[in-house]
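Dropping a structure here in C-alpha coordinates format, bear with me for questions.
With one protein chain withheld, the remaining protein chains of the complex are depicted in position.
What follows is subunit A.
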Amino acid sequence: MTHLPYILSSYGLTAIAALWLSIALRLRLKRARARLAGLERAARAQERRSP
(Lines give C-alpha, C1' and ligand atoms only; values in the text may rest on other atoms or scores of the structure.)
Protein backbone atom coordinates (compact mmCIF):
# COMPACT_ATOMS: atom_id res chain seq x y z
CA MET A 1 0.00 0.00 0.00
CA THR A 2 2.35 2.75 -1.23
CA HIS A 3 -0.33 5.41 -0.98
CA LEU A 4 -0.87 4.83 2.73
CA PRO A 5 0.94 8.01 3.93
CA TYR A 6 -1.24 10.17 1.64
CA ILE A 7 -4.44 8.44 2.76
CA LEU A 8 -3.51 8.67 6.46
CA SER A 9 -2.53 12.33 6.09
CA SER A 10 -5.87 13.18 4.43
CA TYR A 11 -7.95 11.44 7.09
CA GLY A 12 -5.71 12.68 9.91
CA LEU A 13 -5.85 16.29 8.78
CA THR A 14 -9.65 16.12 8.47
CA ALA A 15 -9.97 14.51 11.92
CA ILE A 16 -7.71 17.16 13.51
CA ALA A 17 -9.71 20.01 11.91
CA ALA A 18 -13.05 18.47 12.94
CA LEU A 19 -11.84 17.90 16.50
CA TRP A 20 -10.41 21.42 16.74
CA LEU A 21 -13.70 22.98 15.54
CA SER A 22 -15.77 20.78 17.88
CA ILE A 23 -13.63 21.42 20.98
CA ALA A 24 -13.47 25.17 20.26
CA LEU A 25 -17.27 25.21 19.92
CA ARG A 26 -17.79 23.22 23.15
CA LEU A 27 -15.58 25.65 25.09
CA ARG A 28 -17.18 28.72 23.49
CA LEU A 29 -20.71 27.48 24.26
CA LYS A 30 -19.77 26.66 27.85
CA ARG A 31 -18.18 30.08 28.34
CA ALA A 32 -21.10 31.94 26.72
CA ARG A 33 -23.72 30.06 28.79
CA ALA A 34 -21.83 30.65 32.04
CA ARG A 35 -21.28 34.36 31.28
CA LEU A 36 -24.92 34.98 30.38
CA ALA A 37 -26.19 33.07 33.43
CA GLY A 38 -23.89 35.12 35.69
CA LEU A 39 -24.99 38.42 34.16
CA GLU A 40 -28.69 37.49 34.35
CA ARG A 41 -28.30 36.44 38.00
CA ALA A 42 -26.62 39.77 38.80
CA ALA A 43 -29.30 41.72 36.91
CA ARG A 44 -32.09 39.90 38.79
CA ALA A 45 -30.40 40.53 42.15
CA GLN A 46 -30.04 44.23 41.30
CA GLU A 47 -33.73 44.44 40.33
CA ARG A 48 -34.74 42.89 43.68
CA ARG A 49 -32.54 45.34 45.60
CA SER A 50 -33.82 48.46 43.83
CA PRO A 51 -37.20 49.78 45.19
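What we mean here is this: a contact is a pair of C-beta atoms (placed from the backbone, for glycine too) under 8 Å apart; a residue touches a chain by one contact, two chains touch by 3 or more; residues count from 1.
By definition in this document, contacts and distances are computed from a predicted model.
Per its UniProt record, the hidden chain corresponds to "Heme exporter protein C" from the list "Nitrogen fixation protein", "Succinylglutamate desuccinylase", "Heme exporter protein C" or "Large ribosomal subunit protein bL17". Not every partner is drawn; the one left out touches subunit A at residues 1-4, 6-7, 9-11, 13-14, 17-18, 21-22, 25, 28-29, 32-33, 35-36, 39-40, 43.
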